[in-house]
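Quick one: structure below, then a few questions.
Every protein chain except one is present and positioned as in the full complex.
Up next, chain A:
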Amino acid sequence: MCNGRNRLTCQKHDGDGVTTAELFRAEGLSKTYPGVRANDDVSFCVAAGEIHALLGENGAGKSTLVKTIYGLIRPDAGQMRLGGAPHAPADPHAARAAGVGMVFQHFSLFDALTVAENIALGMDAPPRRADLSRRIAQVSAAYGLPLNPARRIESLSAGERQRVEIVRCLLGNPRLLIMDEPTSVLTPQEAEILFATLRQLAAQGTAILYISHKLDEIRTHCDRATILRQGRVVSTVNPRDHSARELAAMMVGAEMRLVDRSGRQAGEVVLTVAGLTSAPASEGTSLQDVGFQVRSGEILGIGGVAGNGQEELIAALSGETTGRPGTVMLDGGDLSAQGPEPRRRAGLLAAPEDRLGHAAVPEMSLTENAILTGATRQQLQKRGVIDHRAARCFAETIIADFDVRTPGPATAAGALSGGNLQKFVIGREILQNPRALVVNQPTWGVDAGAAAAIRQALLDLAGRGAAVVVISQDLDELLELSDRFAALNNGRLSAPVATEGLTLEQIGLMLGGAHGMEVAHVAA
């Protein structure tokens, strides 16, 4: 077991606390992307023989941080030390040479090749195949990871494929092993095998940096947890000293924001969704009996981790997928069987999450992107003939009203920054004066200023009497905007409850298994 040893060494910041047990230290790491501070002055350290969790919501900066350690990203500022020596890998080769191994969430294996061939492909100087196979067999036996070097990848389960990736790392004798959400693809039994291996590795002095959302897992298996929120380190704690709800509160931010309802009065029911069930898609989650009502002047927030049916829900509301009669009703009119254009005509508008290629066409100008959804409601066409002047005028209005920073409406949408294009997309729908608007991740990847502008615009739209549905992973955003809150988990929507007075524990419970909080909560 990895608990107990060396716990305090890295937490000392009084100048003399650096002991031999400290293996890795990051100091002041920062990385900024256009519009996002992915990492902001991140400092933490990992001791040898420790299983150290990195905990945070999507977009909290965990991936950026570990990619920096693995040499995939160069930090804008800050230093790292590994085993006492400066660690500034130019690329993953250098990181591996310094003793850092990483197992990615998505495997990079060739299905048609054998285990040994795949591992040889990833090596800088592969040994002879027979020697390699022997070493693979040795390592996999030593760490309880049964693996036949001659099997083809295509015949392996997800857990076995992950073993290939782990063995590949272990052959390089890493001092620091990074694992990115390793259990997300595993069955519970496979996860147990993995943890046994990790404990064995830690006992031999390897440090393990473990990324996960699953709080119960982290509380059971990890010695320390560094919690990231919006790119910053919130705290480094012993996860066993805290309940799952406390960890969740640290992850999402404990402070509750007051919901500003000024000027808004919930009126009659505008949008009714009932019994919405989508056929299972080849990928993604099918919706199961989703139902809710939104009133005029009201904002309904739908939370949950992406991939739990968000894409399917917005497609069912925008009209990209149609449903059985009575599933989508606007002002009493049944739109279930209608496509996107008739729904727009009726007043039900949507803004999907993916700006490039879904909500907007990157190669097309802003004028043309204004036509994309505005053609009918803004009368940008007359009997099919496009009125380019009216379209340019509409695009200019969006640009002016929503402060879109761009040289002009002739600019290609793909040339705009994420935040500016998002303002354009949201503005395009809001300016069409919808009766009901559904948005998915309205401020995803958008800088704080633009995000605030978009949120205010959504509030104003509701203030003018529209019904608004905000689908988001950002709990802060949902608490700030919505009057009522519901959680989408595995294709099922919880019953909406009033946001006012809602505590984080209740939200955690509603999000359920999505964050692994339900189990932890019950246990806690």
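Everything below uses one rule, namely that contacts are C-beta pairs under 8 Å (C-beta built on N, C-alpha and C of every residue); 3 or more make two chains touch, one makes a residue touch a chain; residues count from 1.
FYI, contacts and distances are computed from a predicted model.
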Per UniProt record, name of the chain withheld from view ["Phenylacetate-CoA oxygenase subunit PaaI", "Simple sugar transport system permease protein", "Carbon-phosphorus lyase complex subunit PhnI" or "Molybdopterin-dependent oxidoreductase"]: "Simple sugar transport system permease protein"
Listed residues A:Val234, A:Ala360 or A:Ile454, member touching the removed chain: A:Ala360
Residue of A:Ile371, A:Ile399, A:Leu475 or A:Leu502 touching the missing chain in the full complex: A:Ile371
For chain A, the residues touching the chain missing from this view: 318-320, 339-341, 344, 350, 352, 354, 357-364, 368, 371-373, 375, 381, 384-386
